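The other protein chains are all here in position, but one chain of the complex has been omitted.
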Amino acid sequence: MAGCSNLPSLFNSIQMKIEQYQIDQHNDSLFSRHNNQYIFLQEQLGEQGIHAKDIVKQLEAFQVAIPSWALGTGGTRFGRFSGVGEPRSLEEKIEDVGLLHALNRSSGSISLHIPWDIPGETQPIIDLATSLDLKFDAVNSNTFQDQKDQELSYKYGSLSHVDAQVRKQAVEHNIEVIKHGVNLGSKALSIWLSDGSCFPGQSNFVKAFQNTLESLQEIYAALPDDWKVYVEYKAYEPNFYSTVIQDWGSSLLFCQKLGPKADVLVDLGHHLPNANIEQIVATLMMEGRLAGFHFNDSKYGDDDLTVGAIRPYQLFLIFVELIEGMKRANRASDTYAWMIDASHNVKDPLEDLLQSVEAILIAQAQALLVDRKKLEQARNENDVVLAQQILQNAFRTDVRPLVREAMRLSGGSLDPIALYRHLGVRNELLNERGKLTVATGL
Amino acid sequence: MAGCSNLPSLFNSIQMKIEQYQIDQHNDSLFSRHNNQYIFLQEQLGEQGIHAKDIVKQLEAFQVAIPSWALGTGGTRFGRFSGVGEPRSLEEKIEDVGLLHALNRSSGSISLHIPWDIPGETQPIIDLATSLDLKFDAVNSNTFQDQKDQELSYKYGSLSHVDAQVRKQAVEHNIEVIKHGVNLGSKALSIWLSDGSCFPGQSNFVKAFQNTLESLQEIYAALPDDWKVYVEYKAYEPNFYSTVIQDWGSSLLFCQKLGPKADVLVDLGHHLPNANIEQIVATLMMEGRLAGFHFNDSKYGDDDLTVGAIRPYQLFLIFVELIEGMKRANRASDTYAWMIDASHNVKDPLEDLLQSVEAILIAQAQALLVDRKKLEQARNENDVVLAQQILQNAFRTDVRPLVREAMRLSGGSLDPIALYRHLGVRNELLNERGKLTVATGL
Amino acid sequence: MAGCSNLPSLFNSIQMKIEQYQIDQHNDSLFSRHNNQYIFLQEQLGEQGIHAKDIVKQLEAFQVAIPSWALGTGGTRFGRFSGVGEPRSLEEKIEDVGLLHALNRSSGSISLHIPWDIPGETQPIIDLATSLDLKFDAVNSNTFQDQKDQELSYKYGSLSHVDAQVRKQAVEHNIEVIKHGVNLGSKALSIWLSDGSCFPGQSNFVKAFQNTLESLQEIYAALPDDWKVYVEYKAYEPNFYSTVIQDWGSSLLFCQKLGPKADVLVDLGHHLPNANIEQIVATLMMEGRLAGFHFNDSKYGDDDLTVGAIRPYQLFLIFVELIEGMKRANRASDTYAWMIDASHNVKDPLEDLLQSVEAILIAQAQALLVDRKKLEQARNENDVVLAQQILQNAFRTDVRPLVREAMRLSGGSLDPIALYRHLGVRNELLNERGKLTVATGL
Partner (left out) sequence: MAGCSNLPSLFNSIQMKIEQYQIDQHNDSLFSRHNNQYIFLQEQLGEQGIHAKDIVKQLEAFQVAIPSWALGTGGTRFGRFSGVGEPRSLEEKIEDVGLLHALNRSSGSISLHIPWDIPGETQPIIDLATSLDLKFDAVNSNTFQDQKDQELSYKYGSLSHVDAQVRKQAVEHNIEVIKHGVNLGSKALSIWLSDGSCFPGQSNFVKAFQNTLESLQEIYAALPDDWKVYVEYKAYEPNFYSTVIQDWGSSLLFCQKLGPKADVLVDLGHHLPNANIEQIVATLMMEGRLAGFHFNDSKYGDDDLTVGAIRPYQLFLIFVELIEGMKRANRASDTYAWMIDASHNVKDPLEDLLQSVEAILIAQAQALLVDRKKLEQARNENDVVLAQQILQNAFRTDVRPLVREAMRLSGGSLDPIALYRHLGVRNELLNERGKLTVATGL
């Protein structure tokens, strides 16, 4: 089977691992400088009535899932410029996430993509993940590609297909994905469809909606009691004229019709130009329908770039809403699905992911600094200048000492990328796995 | 009061009117050529199994409302380059729509904007409209401008304002608008809000939503039994960072919470770049929640240009959905609110409106030509080439003879703009009204 | 070598070809209906002072090149949903273009892409093309992919690369492409770069420009006297933050610095949202710097959809400028490079190309109908209503009889797609070439 692990022996023998003492040694060399900065910031925040330790604690608690497909170099329509030492199996992907998590202690789960990551035997996979302190996040189905030996093609759609047989095949695939997830301890199925049309006329919008709804209802019926299904939307794909689930309004409509176990998943890159995504997040949280967020960044379209690389202020504004929404709903951050959904074409994927996690924690720390009481007061007085100032004051604060302190306290590195390079991790992986590996996935 | 008519004497004396004999004479001179074209097209369509007469009948039945503010030159933020002979009063605006309707027999209603168009006495206004064969379409409230002597300002919002007193004032204005509408025989209130924020931080999205919802609920409670309220959305305004009702999803959410008398109003220009508007229309009709459509066109933003001037194929695709949706719901076209919502900066407003109505009728005629049975079959077979061909075949057909025939049969002109120019209507209006008039409104 | 033909024997044996008698027979069955329409249109145009025959003659003369890579199903980043019977070699690609040209007599050239289409022996390739009445249009280099056994990678750029060795390799590749072109009788090299950066900071814009300029100068120096080099621009690629040649201004700057043999190539899909492309075309023609145009269509980004499938009015407006520009410069249409640059994911590539060529000819015919004298007069009088009417009158005319007449007179089919289907061409190709072929290329 396509994604099946066939390298168990290899994995057992020469697994790259970062030891705690290596992290500690490296931290020792950086501690004095860091502590100096942290103490200073703590004092500065203290004067504003903010307890640095509270924020650090919240940062420590925040975990963002790594999708299995993000560990290799991404493909483009022109081909793939692969890196070296990429994971060749599900086990090696888990190993990679383990490396990340060892370094930043904030990437404590992996999100699998079936069929790219079908586990051979379940228990060894669980044991491996557990040994690396990793959980299994939402499992993802894939009906946007045809797999070898697949009976019917998804060329013209899957859950929305005009042919009931194709829809049936796609529904069954999703149910199979749930089963894999149940075995691994996942609690949610994440569905992203590339169903849609390339040309005006090709698709009957209403029938496509209704076909999709029926398919989703069958999948919904197969969800275990404590599971959720996340319905992702996307405005467009290259070569597309329409997508079946084009925006949050469409996603919400599906979720309303499905029932309380269905929530809307927001991916930063899946919007039309200039969309006010932070408002979408706020509205969905108001409705109690936000499943979580897929982090990345983009300049033109769904570019899947490193989080925070293009529009860090927008990321901050999204976190301002996320934090307010969680507080309003009285829900902890680990009841939402946070994931990085990026593609890596010109960077080492592991370094890129470290940069993404750091950017997420920075945005979150900034958002936690916002003085909400003063902000509401400024809003009530229509003091727009002050409201802006309150947000900008938080954003302009250099919160990196808080992020570093959170990593340090939870056993991670004060400077993950520096340590990663210092230890020559990629080189180790190259030796272990070889030069011409290509990770299964995108 | 601002929009109050204060020129009743003027109006009685020298009203410009187009007489039926003038239209008939002009038509006579064009008939032979037109009939030749119509007969030929009728044959061509007949070969495709399409009855030209059925289409002509549907075109005759279609009426699109003219908003009172479209009859004068539009303002820009740099000022207004006014035309001449613009209407100085509600009566003269009605007179202008009467001219349009006389010419094309497709503009049989006027949509008033309060407070720009507050009638002095109701009955003379109704009588005037009736004499011109005009009805009163939805009435529009205006809480995006401050009126002279208005107690509280809408600078920071109206229905969503942080101050309950401002919201109350705005609610009461809407209720007053309903009363004006009831007196005139309108059956719907159309609400477009410019509420939103200019800067991140300025607004609490959730509170703004909830304030707006409460305000709308009070307005909803004041609706007569046979009335509807139309909730319009808009992605952005110049200088804005957010709008309270940013997209169809937000509008629908409000309508769901309000009840069955609330429907979503779609304006072509109120979307982010590249939005698939035809799919939005289809989805809202599927949900039984489309109030109607505001027609215009645009290249960059909400440009309010002449309908069909930039993207006629998109207009056609929207009509393909409108017609299919009406058929599916078994609703007649006059149960929806169709209106032109354009601004006229470099054209004579009346000529511009004639071009807009013509473009709407052309798009509709083309959409009526679509062979829906063959289209569904092509879709079911994923014959994308054929599906495209079916739409393009309809769009590429020169349907102008059908539109002309519909106008002719209902007593209108075969060539409205030519006749308008031939009769020197604008010059008559200039003589009647003077050079330096400025229509109340935008 | 990657693109080298290795199937010469196959090609000789069972080549699919459309015979003239097949076309004639099919035309005979359609002629009466066509002629009826043509005669009627001819009369109608005659009344407007337009000679249908002149337009038909100009349509006959217009030839649009087919790129070799458009003959197979396009890839997406998720993979490729291949069709059947796709060409397996350069010979079979030429054969495919021969089929198109036989059907529409408007696709009389092929544009090769090196290294996908490196000819084994030149003369047989020329003979084959000649036998199908085809010429070789501009040759295209490819430095956006790494080829097997290529010494240095283009992962981080080619002509702009920071490493002089990589630039040298890319320059030499382009010079080699020129040589192939010279052998085949091409007269131009077309360069499209995917050089750029994915992240802020990655690239020094000025150095990247200057490296590219030096590389282009070396290539320019290798151009034969009667050759041109076309410099294409593109605003962005998925995953990109910047491109070295991001817009027409950048392209023109390169061309100015290179010399008179360098011109700017415009591709419809290579612009930011809402760009006024027709104005760009007009400006480049004013400067005598338009190389030609790559036709396609798109809704969201560079979607490479069938020409005219999304914004046919924009296509018409572009042709209005092209025709005016050619007249102003007194240059014939065959002195420009016209090419279809589309990707085919859900349609049979050959049917898609037939639809594209038809859309191009329709837009051109409409543009030829524009009464330029009246248009200039309306412009001089700022009669905006009339100016719009003149364009719309041309666009709304059903010009398909003119296009069909042009094809018929030059020996093509009155209904190419119908005949293509009637003859079961794809099925023949499937039998000849097999099911699991994948065309070299994108």
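Order of writing sets the labels: A, B and C. Residues in every chain begin at 1.
The rule is simple: a contact is a pair of C-beta atoms (placed from the backbone, for glycine too) under 8 Å apart; a residue touches a chain by one contact, two chains touch by 3 or more.
Just so it is clear, the structure is predicted and the values come from calculations on it, not from any experiment.
Engineer: Which one touches the absent chain: C:Leu71, C:Leu159, C:Leu252 or C:Leu414?
Structural biologist: C:Leu252
Engineer: Please pick, from C:Gln42, C:Thr73 or C:Ser242, the residue that touches the omitted chain in the full complex.
Structural biologist: With C:Gln42, C:Thr73 or C:Ser242 as choices, the missing chain is touched by C:Ser242.
Engineer: Could you tell which one of C:Asp117, C:Glu321, C:Glu358 or C:Asp415 touches the chain left off the display?
Structural biologist: For the chain that is not drawn, the touching residue is C:Glu321.
Engineer: Give the residue, chosen from B:Asp117, B:Asp302 or B:Glu358, that touches the chain omitted from the document.
Structural biologist: Per the contact definition at the top, the residue touching the missing chain is B:Asp302.
Engineer: Touching the absent chain in the whole complex: find that residue among A:Gln256, A:Gln389, A:Ser410 or A:Asn431.
Structural biologist: Counting the whole complex, the residue in contact with the absent chain is A:Gln389.
Engineer: Go through subunit A and note every residue touching the omitted chain.
Structural biologist: Residues in contact with the chain left out: 33, 37, 40, 44, 47, 273-274, 276, 299-300, 306, 308-314, 346-348, 351-352, 355, 362, 382, 384-385, 388-389, 392, 395-398, 400, 417.
Engineer: Footprint of the hidden chain on subunit B, which residues?
Structural biologist: Subunit B touches the chain not shown through residues 74-79, 81, 144-146, 153-156, 194, 198-200, 202, 235-241, 273, 299-306, 309-310, 343, 345-347, 442.
Engineer: Which parts of subunit C face the unshown chain closely enough to count as touching?
Structural biologist: 155-156, 162, 197-207, 209-210, 235-236, 241-242, 246-250, 252-253, 271-276, 278-279, 282-283, 285-287, 313, 317, 321, 324-325, 328, 375-376, 378-380, 382, 384, 387-388, 390-391
Everything below uses one rule, namely that only the chains that are shown with their structure count from here on.
Engineer: When the C-alpha atoms of subunit A and subunit C are each averaged to a single point, how far apart are the two points in Å?
Structural biologist: Here subunit A and subunit C have centroids separated by 40 Å.
Engineer: What positions in subunit C touch 2 or more of the other chains?
Structural biologist: Touching at least two other chains: 273, 299-300, 306, 309-310, 346-347.
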